[in-house]
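A short write-up of the structure that comes next.
What you see is the complex with one protein chain gone and the rest in place.
And then subunit A:
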């Protein structure tokens, strides 16, 4: 078989040599897989692509496989909440999008923007955080509110709910503030669709749970913990020097315990007695509120 093929090839080459010396290799081998023009073309395309620089990402909604109604339906189902469809659609429609539609002139249906839902959601979120931390001092609750209500935190939560592709805004990709406002609007929409209790559960499940694994002093930076502790206890506290080592050196270390009526409230370390007292107060506050 192989020998006959070789003979055939030899014959063919002889024939071509005799008949036409100018025929190309492609003409001799009929089933050539990759044509000669492919590699240079690809090389040229690659060169042009590099010259153009990195491409802008396309919004997911511009894809062929996109159904906004299905996305909205799935959004509610994914979170296990019963939203009213018109309210949910309103929650995702930002003012900038409505303005953009009006300017382009293709405003087929009347769009309602979510400004009122944002303000409503904002108050609901604050209320539910305060409700959750009702037995804590005002200062700590304020710190927690400030931490959770930052645009960065709200945008993080909104992103992981899957709002990034569904949100209707003028800018793309959606900015941090827009996503944060979307989360507020969703809470507002839920508040109107179901009940305020349901909205509180939603906020605690998605926003307040972000405090999981966080130390309270990552969120709250008290200026004078010792004074705050004195106010919280309401009595005079007795600080005792429990241990000290390497005093009068650069590596001095003191351990101070705070006692209230012979009960240890908290214990802390520091390179001076004053610092140790403050850290002990921080520990005592943590123990007092079971953080």
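In this section, a contact is a pair of C-beta atoms (placed from the backbone, for glycine too) under 8 Å apart; a residue touches a chain by one contact, two chains touch by 3 or more; residues count from 1.
Throughout what follows, contacts and distances are computed from a predicted model.
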{"item": "Which of \"Delay of germination 1\", \"NOP2 nucleolar protein homolog (yeast)\", \"Large ribosomal subunit protein mL43\" or \"Acyl carrier protein\" matches, in UniProt, the chain that is not displayed", "value": "\"Large ribosomal subunit protein mL43\""}
{"item": "Which of A:34, A:70, A:134 or A:250 contacts the chain that the document leaves out", "value": "A:70"}
{"item": "Full-complex contact with the absent chain, from A:89, A:255 or A:279", "value": "A:255"}
{"item": "Among A:32, A:78 or A:287, residue touching the chain not depicted", "value": "A:78"}
{"item": "Residues from subunit A at the interface with the omitted partner, ascending", "value": "60, 64-67, 70-71, 73-74, 77-80, 156-157, 159-162, 164-165, 204-206, 208-210, 212-213, 242-243, 245, 253, 255, 269"}
